[in-house]
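Scroll down for the structure; my scribbles are underneath it.
Complex shown without one protein chain; remaining protein chains in place.
Presenting subunit A:
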Amino acid sequence: MGSRASTLLRDEEIEEIKKETGFSHSQITRLYSRFTSLDKGENGTLCREDFQRIPELAINPLGDRIINAFFPEGEDQVNFRGFMRTLAHFRPIDDPEKNKDPNVSEPLNSRNNKLLFAFRLYDLDKDDKISRDELLQVLRMMVGVNISDDQLGSIADRTIQEADQDGDSSISFTEFIKVLEKVDVEQKMSIRFLH
């Protein structure tokens, strides 16, 4: 018998996830279906291998970084709540008129949080700065063996030079935001969910 996807997820859990992430009821059920289909071990959590089994993700140059984003510090398993919390960053930005509740903290998919998510893809050691080395690491992942170390180094230097305003030879989050202020983050860091 197949797993009864929608019945394993209790209504209270769905409500909690809805509040935390902003996904709709049907989106949460569909994503739970997806979560269980990826969970080959059928133990309610995903490990890194479960993600790597997706061919399109395995061939993505930044695949490993993206997978890492799901796993909190030092852990090897992610449950459905954690899965949804990370996915929520890619929800399209809500209409600002809708959410007038001042008690609700900034939603996970705000422009700021999306940029922070992208920043953390670079900033591996989480010191709130993108150093030259960290930038080089990401560059190397994206270009593979096709560019020499020297050339890559100069690309990294140039990028830091353009972005760096306080002269510390690294890119802070504020500087990151400044560089990307004209980019349509709303569209480029959002996935269009149906219904």
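Rule of thumb we're sticking to: contacts are C-beta pairs under 8 Å (C-beta built on N, C-alpha and C of every residue); 3 or more make two chains touch, one makes a residue touch a chain; residues count from 1.
The criterion applied here is as follows: contacts and distances are computed from a predicted model.
Enquirer: For the chain that's not shown, choose its UniProt protein name out of "Exosome complex component RRP46", "ATP synthase subunit b", "Proteasome subunit beta" or "Glycerol-3-phosphate acyltransferase 3-like".
Expert: The record names the chain that does not appear here as "Glycerol-3-phosphate acyltransferase 3-like".
Enquirer: Decide which residue listed in A:Ser33, A:Gln77 or A:Asn113 touches the omitted chain of the complex.
Expert: If we include the chain that is not displayed, A:Ser33 is the one touching it.
Enquirer: List the subunit A residues touching the unshown chain?
Expert: 1-7, 25-27, 29-31, 33-34, 37-38, 51-63, 66, 87, 90, 117-118, 121-122, 138-139, 142-148, 151, 155, 158-159, 163, 171, 176, 179-185, 188-195
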